[in-house]
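The complex appears here without one of its protein chains, the remainder shown in place.
Going by the order they are written in, the chains are A and B; count residues from 1 in each one.
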Amino acid sequence: MEKSNQIFLGDLNGWYIPINRWLKKIFSLVKSFLLFHDHHFIDDFIKKILFLTAISAIIAVFFIIFFLLRDGYQIFWEAGVWNFLTSSTWNPTGEPPLFGTLPLIIGTLLVMVGAMIIAVPLSIGSAIFIAEIASPRMKVVIKPAIELLAGIPSVVYGFFGLILLTDWLRVLFNQPSGSSWLAGSILLGIMALPTITSVAEDAISSVPREFKEGSLALGANHWQTIRKVVVPGALSGITAAIILGIGRAIGETMAVLMVTGNAAIIPEPIINVFSPIRTLTGTLGIEMGEVAFGSLHYHALFGVAVILLFITLIVNIIATLIINRIKGRQIPVNRKPCRKFTLRIENKLRSFQKLAFFSRFSKTLSRLRSYRTFVGCTILGFIVIGLTYSKPFLWIALLVGAVTSERFEFFIHQMRKKLFHPETVQTIAFSLITISVLIVICILALIIYEIVANGIGALNWNFLTQPPQDLGRSGGIFPAIIGTLYLVGGALIIACPVGIAAAIYLIEYTQESKLTYIIRTGVDLLNGTPSIVFGLFGFAFLVLFLKFGISLVAGQITLGLMILPTIIRTTEEALRSVPRSLREGSYALGATKWQTTWRVVLPPAMPSILTGAILSIGRAAGETAPIMFTAVIFSSKFLPSSVFDPVMALPYHLFILTTNVPGATVNKFGTALVLLLTVLSIYLIAIIIRHHYQLARAM
Amino acid sequence: MSDALSILETTNLNLWYGQKHAIVDVNIKIPRKKITALIGPSGCGKSTLIRCFNRMNDLIDSCTIKGRVLFNGNDIYEKDSDVFKIREKIGMVFQKPNPFPKSVYENIAYGPRIHGVKNRKTLDYIVEKSLRSAALWDEINDRLYDSALSLSGGQQQRVCIARCLAVEPDIILMDEPCSALDPIATAKIEDLIDHLVERYTVVIVTHNMQQAARVSEYTGFMYLGKLIEFNETTQIFEDPKEELTEKYITGRFG
Partner (left out) sequence: MKLGERKISYSFLAIGCALVFALMASGCVSNQGSPTQTAQTTTTQIQRITVTGSTTVLPIAEKAKEAFEVNYTYADIQVSGGGSSVGVTSAGQGNAEIGMSSRDLSPEEVKNYPELVKYEIAWDAVILIVHPSNSINNLTLSQIRGIYNGTITNWNQVGGSNQAIVVVGRDSASGTRTYFSEAVMKNENFTAKQEEFNSNGGILQKIAQTPGAIGYVGLAYTEGVKAVKINVNGTMIEPTLNNVLAKTYPISRPLYLLTKGQPKGLAKQFIDFILSPEGQQIVGNVDYVPLPK
């Protein structure tokens, strides 16, 4: 290049040439003195900065645990850890105050189990439908529709649940009250649906075509292929999806506190789905805002937050173990040294499974079958006893005979062949799947319809530009709209640079090692942390410890932390999808790592990163719990003049209108509608952009 | 061949991918301004060897290297050698064309830009010069600002070659540059290589013996990581000294 430079610039003639040359010499001397052209130095420097951003996730996790414990240890000290976890009365204001979290923990688990029972079949069915059965045109409509369900803010779900769902349940099942475990599970199930569906659908569609073709070439029909080849092939992704759904269900606050009745009891009997119930998150949501700061009750609530975080950690670990096992069975994994400790746990799990009752049982059964005479005699004996003494023995004899005879097995096999002809099975399966998708779409349509129909009356220019009056029953929601924009904008400014930089570090600057494993675990943990825990952390750390007070900046930082893992994740995926050959091409030209990353890797990854950022916007705009204790007030005439002022925000406004203010019906629906429209349009933009770039890439 | 004529030289070069010994005691002297071909069956280490020449193997973590690689007499694996400068001087063209998802102009200007050239006119000049050297200028001078990915496979590969030429290397390493291309594009590139050797040293890895015979002046035969024989191409193909070489040439194994 020096040659070209010289050839070209050397063409000039003029008196200023020597001066130019001198200037250039001085300049390059200064430059080299300042080491600006030392590629190694710059690269090293950048690597250090990126490293700092990468460990930010871990630092954040530690801070969260620290500050929760700082304000929560008192209850463990006072009441004892075991007592706190297992006593069955939660009565913080009784005489004496009792802080037993067992009903809360059970409440959380029950609601989660119910939610999964509802969500998993519907969402896996929908995922299969979208990935395998739907035509491309249907896919274009249904996939975004289900993702839009993900965009509906949790407070809107809670609103819908409180106003409509609980009433329907009460009338439909003739129960005294509709606020119940069932209501909570239904709502949570609906909320977890889109998450599970989209992740599972991604996993199912990335099963290589060759697998499917291989199965079909052997004469299997579509359903058999799906059942035996596609779903098992996507199993790790499907499991990941379900576990993400579980995480969502455990961590959900607003919706659950509005529909479960918040009675801290263990349902009697345990499967009474109509019993009111209270979850850990609901306790935080309903009591945190009103508890006296510094009291034992206050510390107990932080203790509850610690329990929540702990449960999240356990779910995460189990998830990683299960997924790794499934992946390990399918694709031979390079056992890197860093996985040694998970390997040990996995091996223990495996040996534990070997002792599992079921495998023992089937082994016993097959062994039994080989001792034909022995079994025959036993059966004969039972018949004799049965005839002489008591009938039940006859039945036992019959049962034993049936189970152990090969004739019986053959009989069952024939029945199955006749009744369950592959084509019939396929038709039934596909119909069930189609029904599940229709149910999901109907739910979405219903929620949106109710809100639009009732809220459209409130929408006028006044509503959008005036501050609220009369406790929000009249006037508008302008400050809330602006407050939401400020909060989201600030959160993005904080999370995007840090998140993108961290992802760049993880993908480009390091290889898989113990450190990256720890960082990724930190990011995963942050990702699974319930939003209310973020809210409490923000309150303890930003509002109180750093003395920011209830302020816009506290809300922005809390929200930023909440969306950080999503940004890291999506950026990581985006960077991973840039083919290695591009990087090699750049390195081969003599580019440094940073030059390659900045100029060659980032640009094509930008659309996906953008999509991730936009999805984060949607989430941040709709969340109530993180801002409830950190940034919002109910009403303010003026907009915030500095970042240390509190703000109004749409989701909080809706929450207060719904739960605190009677008679604000039209405005309630109006606020819900504005919030819904804001968030959904953001999601829609993200989906369109992603679609656009997917088409472009296909060219 | 005397040392002064060799631009690239390895001394007892050994390479391991983890436990796998991929390059075994290779001593090779690449002659200056000539086309050298490296042939051998799959997995014999030819691609690995040329990736040692521009330190691309540094990107693979499980890789360990022992021995010396001398470029114009200097060991490129020395502690304080500037790897970026080395890659500027020793360029590489890959098996599968890998233009960046940018315009043709940006692809070719990429190299000069990262090495500090900012002047627009200089860049224009370099782009045109490189495209001419790659025999592509006449075909696409009206499509400079179109995406490089919209070109045909052969054109993309020539863009990659032009991109490589834009940084003015001394050596061009080519890792099976034609294996992903159709015969017509292949012919064009072989033609191009013939012209490139006027100013650059070319080392081409190929598993197509006929191509090696057509194109190169020197050939090295590798097998299981070892350099079995290295000589003038005519010698290798007409009168190989090693039995293994002869077996490979005559197609007894491949």
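Observations, loosely collected:
By our rule, contacts are C-beta pairs under 8 Å (C-beta built on N, C-alpha and C of every residue); 3 or more make two chains touch, one makes a residue touch a chain.
Nothing here was measured: the structure is a model prediction, and the numbers come from that model.
Considering A:N221, A:Q414 or A:Q469, the position touching the chain not shown turns out to be A:Q469 (whole complex). The chain not shown here is touched by just one of A:A263, A:L321 or A:L677, and that residue is A:A263. Residues 89, 91-95, 103, 162, 166-167, 170, 176-179, 261-265, 276, 278, 286-287, 289-295, 297, 465-467, 469-471, 482, 485-486, 489, 549, 632-641, 646, 656, 658-663, 685, 689, 692, 695-696, 699 of chain A touch the missing chain (whole complex, contact as defined above).
To be clear about the criterion, only the chains that are shown with their structure count from here on.
Computed from the mean C-alpha positions, the centre of chain A lies at a distance of 47 Å from the centre of chain B.
Across the complex, chain A meets chain B through its residues 1-5, 7-9, 37, 39-40, 511, 579, 581-582, 584-592, 595, 599-600, 603-604, 699. Those residues of chain B whose C-beta lies close enough to touch chain A in the complex are 54, 56, 59, 61, 82, 84-88, 91-92, 94, 96, 98-102, 110-117, 119, 121-122, 125-126, 129, 149-150, 160, 163-164, 167-168.
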